[in-house]
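One structure, pasted below without further comment.
A single protein chain has been removed from this complex, and every other one stays in its place.
== chain A ==
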Amino acid sequence: MSSALVNLILQATLDTLYMVAISGVISTLVGLPLGVLLYATRPRQILAQPVLNQVLSIITNVGRSIPFIILMVAIIPFTRMLVGTSIGINAASVPLTIAAIPFVARLIEGALNEVSPGLVESAQSMGATPWQIICKVLVPEARGGIITGLTITLVTLVSYSAMAGAVGGGGLGDLGIRYGYNRFNPTIMLITVVILVVMVQVFQSVGDYLVRKSDRK
């Protein structure tokens, strides 16, 4: 294999990691509070706001129901406004982030749902404010589920980022399509797939390890 090709693979791997990292971090920063809101504003919850809850829930569902490949194309004007271009890894990170936010939010909501309502009740009996209940009870108690959710998100982002190759997004998926598929180079195809598999394995293992470490049950 030529060194040019090795460089190409290396660059594609870094591009994928870059896209996953950017969209992973931003979607967590937005999705975590959104997930908490989705949970806390439910009827009879600590910040019960049924109307707001419905609105958030609908927005989240809409976000989650649009196929990624369509979302990517549909928000090109927005992407261009944000990063100045619609191709490349920065541009691909925008739809990845947008798609991941509702995904993260629902997973966080699900993790919070696993916290025993008795814990919230006992915190209330101690005179905890809703904010204190979120920070000192709900999120810490749900941290195992939250880490699991974020791991799932990262793994999903790896496979979504491969799709970004379809719109000239760069990364391993792009490489696999252009060199492996279009130029019938099975070696390149195999290498990109192997790298993706390893990447997913590593994310999953690290996630599992963190969950185990945080579990006190």
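By definition in this document, a residue touches a chain if its C-beta (ideal position, glycine included) is under 8 Å from a C-beta of that chain, and two chains touch if they have at least 3 such contacts; residues count from 1.
The definition used in the following text is that contacts and distances are computed from a predicted model.
Its record in UniProt calls the unshown chain "Cell division ATP-binding protein FtsE", which is the match among "Succinate dehydrogenase iron-sulfur subunit", "Cell division ATP-binding protein FtsE", "FeoA domain" or "Imelysin-like domain-containing protein".
Across A:V137, A:L154, A:V167 or A:I188, the residue that sits in touch with the chain not pictured is A:V137. Only one residue in the set A:N61, A:T85 or A:S116 touches the chain that does not appear here, and it is A:S116.
The chain not shown here touches chain A at positions 116, 118-119, 121-129, 132, 136-137, 140-141, 143, 214, 216-217.
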